[in-house]
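A single protein chain has been removed from this complex, and every other one stays in its place.
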Amino acid sequence: MTLTDYLYYVILPILAFSVLLIVYRFIKGPSIADKIIALDVLITTGIGIIGVYSIIHGRSTFLDTAMILALIAFLSTVAFSYYLEKRNRKK
Amino acid sequence: MSTLILRTASNYLLPVLLVFSIFILLRGHYLPGGGFVGGLIAAIAFVLHAFANGLDNTKGLLRFHPGFLMPVGLALAFFSGMAPVLVDQSFMTGLWFPQPFPVIGNVGSALFFDIGVYLVVIGVTLTIIFTISESA
Amino acid sequence: MSSVIIVILVTLGTLFVLLSAIGLVRMPDTYMRISVNTKAATLGVGLILVGTAVFFNDLSTTSRALVIILFVFLTAPVSAHLIGRASYFMGVRLWKGSIMDDLRGKYQKNSYILKSEIDDTPEDNIDHSKMKDK
Amino acid sequence: MEILLAIIIGILYAAGIYMMLRRSLVKLIIGIILLGNGANLLIFLLGRITEGAPPIIPEESKVFLEAYADPVPQALILTAIVISFGLQSFAIILVKRAHKVVKTDDLDEMNATDEDS
Amino acid sequence: MLAAILLGFLFAIFLVFTGKFFRGKLAILSALIPAGLFAYFASFIPQISSGEIISKTYQWVPAFGVDLSFKLDGLSLLFSLMITGIGFLVFAYTASYLRGHKYLDRFYGYLSLFMAAMLGLVLSDNLISLFVFWELTSISSFFLIGFNNTNPASRKSALTALGITGFGGFSLLAGALLLGSISGTYSISEMLSMKEAIAGSEYYILAVVFIFVAAFTKSAQFPFHFWLPGAMKAPTPVSTYLHSATMVKAGIYLLMRFTPVFGDQEFWNTTLIIVGGITMVYSAIHALFRTDLKGVLAYSTISALGILVFLIGLGTKAAFLAAAVFIIVHALYKATLFLVTGIIDHQTGIRDVTKLGGLRKIMMPVAIAGILAAISSAGIPPSVGFLGKELTYEASMHAETFTIIIVIAIVLTKILLLWAGFVAGIKPFVGKLPEAHKDVNPPGFLMWAPAIILAVLGILFGIFPMLIESALVKPVVSSLGADASDYHLALWHGFNTVLLLSAITIAVGIFLYFFLKPSAKLESRIGKLEFISPKSITEKGTHYFSVFSAFWTNVFQNGYLRNYVTTIVLFLVVLVGYVMFGNPTVLIDYRQLSEVTAYELAVVIILIAGVFYTVFTKSRLAAVAAMGVVGLAICLIFVFYSAPDLAMTQFSIDTLTVILFVLVLYRLPKYLTLSDYKMRVRDGILSAALGTVVCLLALQVLAEPTNTELGDFYAKNAYILAHGKNVVNVILVDFRGIDTFMEISVLAIAAIGVFGLLKLRLKSTDRSQ
Amino acid sequence: MKSRFVSNLLLTFVWVALTGDFGFQNYVFGFVVNFFILWVITRGNSDARYFTIIPKLIAFFFFFLWELFKANLQVAYEVITPNFRMKPGIVKVPLSVKSNLGITFLANMISLTPGTLSLDVSNDKKVLYVHSMYITDREEFIKGIKNGFEKRILEILR
Partner (left out) sequence: MTQQLILYPLLLQLLLAILLMFFWKKINTQRIISMLGSLVHLAVSIGVFAYIWNNGTQTVQAGSWEAPFGITFIADTFAITMVLLTSIAGLAVSIFSSGSVIGDRLRFGYFPIFHFLLLGLTGAFLTGDIFNLYVWFEIIIISSFVLITIGGEKAQLEGAVKYFTLNFLASMIFLTAIAVLYGLTGSLNMADLANKVAAVENRALVEITAILFLIGFGIKSAVFPLYFWLPASYHTPPSAVSAIFGGLLTKVGVYALIRVFTLIFVGDAFLDQILLVLAIFTLFSGALGALVQNNIRKVFSYLIICHIGYMIIGLGMFTEVAIAGAIFYLVHDILVKTNLFMISGLIYRIKGSNSMRALGGFYANYPKLSLLMFIPLFSLVGIPPLSGFWPKISLITASFETGSYWSLAAIIFASFITLVVIAKLWAEVFWKDAQEIPVKPKFRYYHKIKNIKRIQIVVPIVFLSMVTLYVGFGAEHIQTLATRISSELMNNQQYIDAVLNTQISE
């Protein structure tokens, strides 16, 4: 089994399975915070998937996307928290 | 949001993100990136700063209305497109310096165009988000 | 040789990611879910990216991988903090097995000013025990 | 995979229109965004998809040495995404203002301009 | 000749700028224009009576085959003289009738506009330019009928008249264009030479119908007649000029003009006889039931027009002769009666014939004019009316079929018209003068002189028919394609059946005049039948039509955005579905498609889950977060399929959208469950149908061969010519840079829009400015 | 002025790392780029010293990585075994570090290590509220933090 096959047939499926688990939590909630943290973890996992994928295809270019994901995902979490604070304050 | 942790973190992230945005802008012709994404990242840096420190502080940083970047960027794009017309070539024909520059590589009208895109995107994003924040 | 290192790094990383996913599903309250994920996923992704850096073994990729790791490690705890505190004043309860809550009565309602000591205006402060269940 | 993508695109179109058919302003915006995503993916799919071969010329070369994905649909989608973003941001604010001025989130109550004849 | 026609237009335009000088004493100067024109046209009489035809062509719009070609033959000469002659009298009369009126200048403007249009109409040899003038008469008539425009009834009548004549106008246009298509020319003269070709064309009936509708509406034939009584709201000079002497005869003119083209065909003749016959009898009877003088005159005018149509329908030489004479007769006496009625109205303010009497004591010249006109109208010798009636009877008796019915109808009509003429021309002047009218002022010279002139001419032409015979009547008949050179107009043709009929007519008519007085009672009796009249049917139809219009409009434009979206999507689904499933050749080729891997499947699953969650969640924030999941999934798809730039952009933009949403959301209310279950199911089905159609469409396109020529060119030249290695970026900033330029412009515009939406608050005083 | 220069230099290193081009020209270019950025955000660095800390931070990072890995195993065990043996709660930890950077640093380190999560810092910067999954004893827990991370951070910052 080559490295590529290993990543392709073992690692990526595990990561894919993780993604499904995370989405399960996303849908189940119950609080909005759970959804936000699930989304955050999902994006983090996505970075991992992209990392593995770039090894499989031998293209480091994909890491650029991962870089953007890492940077920007943070902002949406900030925005959601901002929303939650504003919303509660309004009440 | 009045959280010290976020405020501190964002103050450090701002310059890093801005460096990153220029990096993304300049490499766009060779690798993924370019004026658009670069501009977005720069804008996001300021937005993050605004979330953490309040809008007024961020505006204080900028010193001019971000909307001003829009005409500036558009004008830059326009002149980079018009330059070839002045030498009797078609609009938006690429003009290139004969020798590649260090680091940036080949420099031509397309690069200035991309910088125009970069500026417009920053201007647009910040105008939109700042305006909403102010009237929220 | 490098291939072995890559396999180890990536495998470990993937397992940590899986771990965090399982944790996310299994942990009984929001705070613990945040807690588990902030590290497991972060560490997992960090390991995978190190593996990537090793694989490509060139400077530009390595630096990019490092930048990603840096960003992730820099932002993950801040995110966790933001969501955690938001959960608290949104009224997300601690797990029933929790043994203490020093935050009770410290957040001022509406302004979210956080005090270090309980003051004499308890009615203005957030207290989960006084909230009704949904 | 193409079949799955086609199904996804169908779902995005359907979901987008379904949301646009609701009476809530917010749902309208969500519908618009979903529909936009559907259209972008459609361009992507119909431009034919290629795995793991970004249209970026290798560092040491002047031309492509191996297969590469068609860059045209990507460029088109980039333009379309950005334009959609402009429209969506405007729409979000429009909805906010409309809600504030007309004082309803119910689109069914926004019919004065059609009636007043 | 062009100058002659344009003179009226130029004067109208001239009046726009100098109008205020023509409101006062100078108004009478306007009459110089028709007078001059009359003289001009009269100067052609010798040439025309000698059989000459004068024509003149000016180029206008050759691209359409439309030119300004004019033809002066007997028919057009007669009409030209009527238009300018009566025009002259009416212009003069108006100066007195509307003396000091605030808008007298406008009135003259419209009148001269009308006169010019009417001249153009009768002189045009090009069918399209004829139509142009035809429409101009309708428009100037609209302005004249609505001259007292602050009066709602006036406005309504103007609208009705324009509606009906406008409708006829479009019919004329269609007819003209159809004839043009058939014959390849719009020149009426050239059409004359293609009589057989046109009659043999499969479009003959259609073309004739178009022309009929035009003529019948303009000349107030049953069932389109009712606009004419309504048009009596106009000032009397208008009624005189347009609605008795000239414009209403445009339809007659048209029929006569086309007699040589369409005539001698059963459809043509029969229709005209029937329509003319019904019109003449129907409206003559109606005249009996009027108390308003102008009402009586209006219905008798319609009746007279019916007679003319009927005569044209008879299509014999005698009938043409009768028609030619009757046009002159009618113009003279009916114009007189209108002028007289106008004078009465002007001086006493009353038009109700039951309240009038003895006015001879105050306005003797008017009485003379009225009585002379009544005599002519009654066809009592030695008036020219007698000539007309004799000829009419003569023609009727030689009708080919249903002779008896035709004769009875025409005699009945004539009897009733005699009554009408007497009521209008004699009754107001005889008997006792009511107390109230003792102090009525006599009319000015300018008012009664035109009436006298016309009335006297009516008698004069009767006594000396040779004055009109070769100058006017015979050229008209020869324009209609018949030869009447052997015929001589004379009062006395010896004892014959026609004379007998004449005697009966006069006797019965006079008897009727003494026994049947116009009364309000009678009028209300006919009013009860009003609901089946064409007028009320049309009005009802119009009403239901506007109800239907409102219904139709509101069905589609119902104010509900979701209905609009539904309609559009449904339209798309049905149309595309029809083509897609109607073509069995469209197949999906599965072989070319790639396999699915685990991680792809996972991404697809989360994407679908995200979409469904977005759609069905009850929390808005959750929906926004779920869109984040969707965005991430799409981003990963872009990564998997070689589009890192896209992935980056997609993700950044999704994040920004989330931020925007979040900044706005907490200002918006929570979701409400607004639509019921049924509606959701319905929308669900429609959406699913769209989704299916798009999905199948995508798969079918994928089965087609690909062409990567474009991408290959870019890939080959990206570095070598455009100095970049990221081909996508090179496309964006170079190959297709303008797209990108405009894309950032879109962003800038959106930002300006957002800025304005949020920052611009109009002061309450600036609202709706 | 001096700190500005130092910041500029440090960002130049970040730039060079990002581009992966260690040529002299790239240093110069990175310096110019960052000079520009710092000019744009003149007000952004009230903590002028922060860049001097980065090298120490990197050292700390590797130490921390090990801590992180060790503690992760504990959570892993918790997550994959059927029963919960947790004793969670929110603990108030008094702070010795005073600077914003120090507090943020500490809070983040706590969050990154398993079982603990920094929820918030009081507005008077006196205490940090930490959620922990395993609280055997409140004082013990506080002591652990103060002697562990906080002590090291204080060292780094001085």
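When the chains are written out, they are named A, B, C, D, E and F in that same order, and each has its own residue count from 1.
Everything that follows uses one rule, which is that a contact is a pair of C-beta atoms (placed from the backbone, for glycine too) under 8 Å apart; a residue touches a chain by one contact, two chains touch by 3 or more.
Only a predicted model underlies this, so the values are computations on that prediction, with no experimental measurement involved.
Undergrad: Let's see if you follow the contact definition: name the visible chains touching the chain that is missing.
TA: The undisplayed chain, in the complete complex, is in contact with B, D, E.
Undergrad: With the full complex in mind, choose from E:E435, E:D676 or E:E709 the residue touching the hidden chain.
TA: Hidden-chain contact among the options goes to E:E709.
Undergrad: Which listed residue (E:L2, E:A550, E:I685 or E:I720) would be found touching the missing chain in the intact complex?
TA: E:A550
Undergrad: May I ask which residue of E:N149, E:T270, E:N441 or E:S524 touches the chain that does not appear here?
TA: E:N149
Undergrad: Write down which of D:I3, D:I43 or D:V63 is the residue touching the left-out chain.
TA: Touches the omitted chain: D:I43.
Undergrad: Could you pull out which residues of chain D are in touch with the chain that's been left out?
TA: 16, 20, 25, 28, 32, 35-36, 38-39, 42-43, 45-48, 72-73, 76, 79-80, 83, 86-87, 90-91, 94-95, 97-98, 101-102, 107, 110-114, 116-117
Undergrad: Counting contacts across the full complex, list the positions on chain B that touch the omitted chain.
TA: Residues of chain B in contact with the hidden chain: 67, 70-71, 74-75, 78, 82, 84-85, 88-94.
Undergrad: Could you pull out which residues of chain E are in touch with the chain that's been left out?
TA: On the side of chain E, residues 16, 60-64, 66, 106, 128, 131-132, 135-136, 139, 142, 146, 149-150, 152, 155, 158-159, 162-163, 166-167, 170-171, 173-174, 177-178, 180-181, 203, 546, 548-550, 552-553, 556-557, 559, 561, 564-565, 567-568, 571-572, 575-576, 579-580, 582-583, 585-586, 694, 697-698, 700-702, 704, 706-711, 713-714, 734-739, 742-743, 745-746, 748-750, 752-753, 755-757, 759-763, 765-769 touch the unshown chain.
One rule holds in what follows: only the chains that are shown with their structure count from here on.
Undergrad: Can you tell me the least number of steps between chain A and chain D, where a step is a move to a chain it touches?
TA: Graph distance in the chain contact network comes out at 1.
Undergrad: What are the two chains with the top count of C-beta contact pairs?
TA: D-E
Undergrad: Centroid from C-alpha atoms only, then distance chain A to chain E, rounded to Å. What do you get?
TA: From the centre of chain A to the centre of chain E is 70 Å.
Undergrad: Tell me, which residues of chain D touch at least two other chains?
TA: 51-54, 56, 78, 82, 86, 89, 93, 96, in rising order.
Undergrad: Could you say which residues in chain C touch two or more other chains, in rising order?
TA: 22, 34, 42, 58, 60-61, 64, 67, 74-76, 78, 80-82, 84-85, 112-113
Undergrad: Among all the chains shown, which pairs meet the touch rule set out at the top?
TA: A-B, A-C, A-D, A-E, B-C, B-D, B-E, B-F, C-F, D-E
Undergrad: Inside the complex, what are the residues of chain B that reach chain F?
TA: Touching chain F from chain B are residues 2-5, 7-9, 11-12, 14-16, 18-20, 22-23, 27, 49, 57, 60-62, 102-104.
Undergrad: Going by the contact rule at the top, pick out the chain B residues touching chain C in the complex.
TA: Against chain C, chain B makes touches at 1-3, 5-6, 9, 12-13, 20.
Undergrad: Residue numbers of chain A touching chain E in their complex, please.
TA: The contact residues of chain A facing chain E are 8, 12-13, 15-17, 19-20, 23, 26-27, 29, 32, 35-36, 39, 42-43, 46, 49-50, 53, 61-62, 64-65, 68-69, 72-73, 75-76, 79-80, 82-83, 86-87, 90.
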